[in-house]
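One structure, as structure tokens, below. Some questions next.
Every protein chain but one is kept in place in this view of the complex.
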Amino acid sequence: MKQYIKSIVEINDNRLSRYFSYFIQALILISIISFSLETIPNLKSQTKTLLHSIEVFCVIVFSIEYLLRIYVADSKPKFIFSFFGIIDFLAILPFYLAFGVDLVSLRALRFLRLLRVLKLVRYNRAMNHFTSAIKSAKEEILLFIFITLILIYFSAVGIYYFENEAQPEHFSSIFESLWWAIITLTTVGYGDVYPITLGGKVFTFFILMIGLGIVAIPTGIISAALTKSIAEKESK
Amino acid sequence: MKQYIKSIVEINDNRLSRYFSYFIQALILISIISFSLETIPNLKSQTKTLLHSIEVFCVIVFSIEYLLRIYVADSKPKFIFSFFGIIDFLAILPFYLAFGVDLVSLRALRFLRLLRVLKLVRYNRAMNHFTSAIKSAKEEILLFIFITLILIYFSAVGIYYFENEAQPEHFSSIFESLWWAIITLTTVGYGDVYPITLGGKVFTFFILMIGLGIVAIPTGIISAALTKSIAEKESK
Amino acid sequence: MKQYIKSIVEINDNRLSRYFSYFIQALILISIISFSLETIPNLKSQTKTLLHSIEVFCVIVFSIEYLLRIYVADSKPKFIFSFFGIIDFLAILPFYLAFGVDLVSLRALRFLRLLRVLKLVRYNRAMNHFTSAIKSAKEEILLFIFITLILIYFSAVGIYYFENEAQPEHFSSIFESLWWAIITLTTVGYGDVYPITLGGKVFTFFILMIGLGIVAIPTGIISAALTKSIAEKESK
Partner (left out) sequence: MKQYIKSIVEINDNRLSRYFSYFIQALILISIISFSLETIPNLKSQTKTLLHSIEVFCVIVFSIEYLLRIYVADSKPKFIFSFFGIIDFLAILPFYLAFGVDLVSLRALRFLRLLRVLKLVRYNRAMNHFTSAIKSAKEEILLFIFITLILIYFSAVGIYYFENEAQPEHFSSIFESLWWAIITLTTVGYGDVYPITLGGKVFTFFILMIGLGIVAIPTGIISAALTKSIAEKESK
């Protein structure tokens, strides 16, 4: 009996287990869409009831799935404290907690439901590539993230020095200036804050010339590591 | 006779067939420019008449071309239901449909004329590179588009959580927040919506640090595959 | 005598010729800065006189340089109609023309002086890399520029379809919409025009997902060709 359930829940090489995994994936998507719909303001009470029913149904199925996975696991504690074990638990937790806690902390709790998206990762081989790519270039990525952070900090201090007097409402402190530094160095450029003094503009020019190259490096390293990881898979 | 027309319409290695293909290409361009000009508001009625005459002329030529291509095709049904067969048909369809239908649905129909641009693809070898590049990296592209979509969704939920109360007009629901997530992670940054709370700004910082790398990956894979596809062509 | 001047003006392996080339380069820079300063509004008449004197001095030196280069050229007509011969000529032409023509067309003429920047290219080896990189990937670049143009056009038509009714002042015709398409697909995103309808936003999402990859390709090809061209130089 346990072997039969295990073959459905864990292993993906027979028809029933494939149907089971498609069913769970579909339910995750429905649950996410339903979660998003709930945030729309001024919903009709009918729609609210429908969305709540969907939520109850999803939680029941996910709870059964969670219990089944514990049941069929070779080592129960190992599964419960594994990455996917914790995700499965957190994905149903908010619903049960909602009975016990007051309404104020509910808002943050509701967002825990979003962790269900991570359940999808179980079915996604690309994540393996991604994880191994990150691991192989771990040291370089950390070092360049460190350089990027120093650069962002430098930019924030610099622009604070140049723009603080001219625009005290936007560059009131170095922490406020950090926002400008991030939005500029990533080239997002919302346009909510930008230098207006000559010094600030010249400083921005130099920061952009140096900064764009450096900010692009962690991205470049991840990209390169990923391409390598994919190429290795193909050559097998 | 059929062989002679076929040599002009289909094969591109004699003078007449080259003139024919240049003529069709020129007509496609004229047709597209004429289509664009029609959208300018407050045109003089003279200009409107001229543009309509051009349109009628183009449709007549494209219709003759379409019939000729059917006539010379080795297998008529195969051509009619091929990619270019359907494009050729849709490129002339809106004109003939305009006689039979009422004015309301005409607007959407007019835009079908734009499909004529795709007729140009027939004459463009670059598309082959592109198609084969897409095919060779199909699985990876799909997987990373999936990751990108999850990331965009995560960003939208996060920013909704932080900004909903402060800016209910811009972050009214997760669907509204998705717009922010897309425009920010692609670094377009129009500046129509941006976080104003401290939590939202810190969240944006982390999303940008992680996100820019991931969003760039599908682009990187397509680029790499294309470069490989071009290199293989050159080494032949 | 001619050999002696030639060794100074053309060949760069003795001290005098090096001084001569540094002098010309410095004068080009001074001339460009002076040109930029002239555009500042409300200059004092003293400053204006000074800038005009600098301009007269530069033109005299450049004229002598031009005549010397003709004098020492092995084949005079070949030099005059070479790329650098024409640049040298156009760099001094606006000054002499200013005597003969009326004031209205002077404005456009003044900008011809900017061509002096191109005189600097003579002293810059990087341009050779760049030119050979462009040449080696010429066909691919042209093809992908073609695809990029089609994509931009498609985006413009699509956004026109979705946004024309909601924002007739920004998306009044396909030509107006092209501006949006360019600024969005290059991720500049000024924020002067952006979609506000749901359809337009969803369309922008798809265009960005597909478009960013394609727009990046010509850039990628030039970069790759350049890197190859530099690597080949190094391995020599």
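In this document, chain identifiers A, B and C correspond to the written order of the chains, with residue numbering beginning at 1 in each.
Here is the rule we go by: contacts are C-beta pairs under 8 Å (C-beta built on N, C-alpha and C of every residue); 3 or more make two chains touch, one makes a residue touch a chain.
Bear in mind the structure is a predicted one, so any value in this text is a computation, not a measurement.
A.B. asks: Of C:V117, C:I150, C:I196 or C:I210, which sits in contact with the chain we cannot see?
C.D. replies: C:V117
A.B. asks: Please output the residues of chain A touching the missing chain, sorted low to high.
C.D. replies: Touch set of chain A with respect to the missing chain: 140, 143-144, 146-147, 150, 153-154, 157, 160-161, 164, 168, 172-175, 184, 187-191, 194, 201, 204-205, 208-209, 212-214, 216-217, 220-221, 224.
A.B. asks: List every residue of chain B that touches the chain not included in the displayed model.
C.D. replies: Residues 187, 189-191 of chain B touch the chain that is not shown.
A.B. asks: On chain C, what residues meet the omitted chain?
C.D. replies: 32, 35-36, 39-41, 111, 114, 117, 120, 124-127, 129-130, 145, 148, 178-179, 182-183, 186-192, 218-219, 222-223, 226-227, 230
Here is the rule we go by: only the chains that are shown with their structure count from here on.
A.B. asks: Rotation angle, chain B onto chain C: superpose the C-alpha atoms of these two copies and give the value as a multiple of 5 degrees.
C.D. replies: In short, 90 degrees.
A.B. asks: What's the call on chain A versus chain B, same or different interface residues, using the half cut on shared numbers?
C.D. replies: Counting shared over all numbers used gives less than one half: different.
A.B. asks: So what's the Cα centroid distance for chain A and chain C, whole Å?
C.D. replies: Each chain reduced to its C-alpha mean, chain A and chain C end up 43 Å apart.
A.B. asks: Which residues belonging to chain C are in contact with no fewer than two other chains?
C.D. replies: If we look for residues of chain C contacting two or more partner chains, we find 187, 189-191.
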